[in-house]
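Up next is chain A:
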Amino acid sequence: MNLLDFARGAAMKWSLAVFVFGIFWRLTGILLLHRTHDYSVPRAHGALLGALRTIIARSWPRREFRARTAYGLAVSYAFHIGLAIVVFGFVPHILLIRSLTGLGWNGLPDGVIYFCAVVTLIALIMALIRRVTHPVLKLLSNFDDYFSWVVTAAPVVTGLLTVAHYGARYETLLALHILSFEVLLVWFPFGKLMHGLLLPVARGQTGAFYARRGVNP
Partner candidate 1 sequence: MAVSTAGEIPVRVADAEQSCGSGRVLAILSEVESMLTRLADSGTCGSIDLRNLLAGPGDRETLRRILAEGEVSAVVRALGETQVHETAVRGVWWVTHCAEDGKTVAEFIEVTHVPEILKTPPDDIADGLEVLFAKRHALDG
Partner candidate 2 sequence: MSKDDSIEVSLRKQGISRRAFMKFCAATASLLALPPAMAAVIAETLGRARRPSVIYLSYQECTGCGESLTRSFSPTLENLMFNVMSLDYYETLQAAAGTAAEAARHTAMKENWGKYLLVVDGAIPRGHDGAYCTIAGESAVDILTGAAKGAAAVISVGTCAAFGGIPHASPDPTGAVPVSQVIKDKPVINISGCPPVPEVITGVLAHYLTFGSIPELDHLGRPKVFYGDTIHDRCYRRPYYDAGKFAKTFDDEGARNGWCLFELGCKGPITYNACATVKWNQGTSYPIQSGHGCLGCSEPDFWDKGSFYQALSTGTWSGGTVLGAAVVAGAAIGVGAAVVSRRRQARADRKKQP
């Protein structure tokens, strides 16, 4: 069994297993903690609508915050969108998703993907530079932040090396690419990457909470 067989076989199986295992562990562990009932008379009904509104609207900062957050936001958006395009637009990735979920769609031309991957990588590097230089981010950052950065950037780097056939033989690069993504899968539930799943919950509960108060946060 060579590295690629391992990456496509046992490693994929177990990394996916750890991925779903961790997600369910963390989500149930959080969501089953106690809840209190709010007896106050709501100013407005439509908590669910408020939750949905905040889930969507919070993707964009309010006008008064835009100037001060523009740079950080642009960088984060760049790599988030870049990652989304690369992950969901590249045909080999779509095939993987289809093989796992049965859902498939048409991919984008490789030139677009390569461009996006390079932009993503640049944005990730800019985000890292910002994290190690900005006084606030320096203060807040811990192992999770840096390790999550590594496991996010690694598949992008190995993916680019793979399509460029640079540094090693293609099958080795492909194996490393798949393995690096599997490391991401394993880390996902246990670190900050989980924000991908916690985002709607956190935004939603704030949206619902303030919608009762007639506030649109």
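Candidate selection criterion: all candidates are chains of the complex that A comes from, given by their letters.
Here is the rule we use: a residue touches a chain if its C-beta (ideal position, glycine included) is under 8 Å from a C-beta of that chain, and two chains touch if they have at least 3 such contacts; residues count from 1.
Keep in mind the model is a prediction, meaning the values are calculated, not measured.
Asker: Pick the one that touches chain A in this complex: which of 1 or 2 is it?
Answerer: 2
Asker: Per the contact definition, I'd like the list of chain A residues that touch candidate 2 in the complex.
Answerer: Its residues touching candidate 2 are 1-2, 4-5, 8-10, 12-14, 16-34, 91-93, 95-96, 98-100, 106-112, 165, 170-171, 174.
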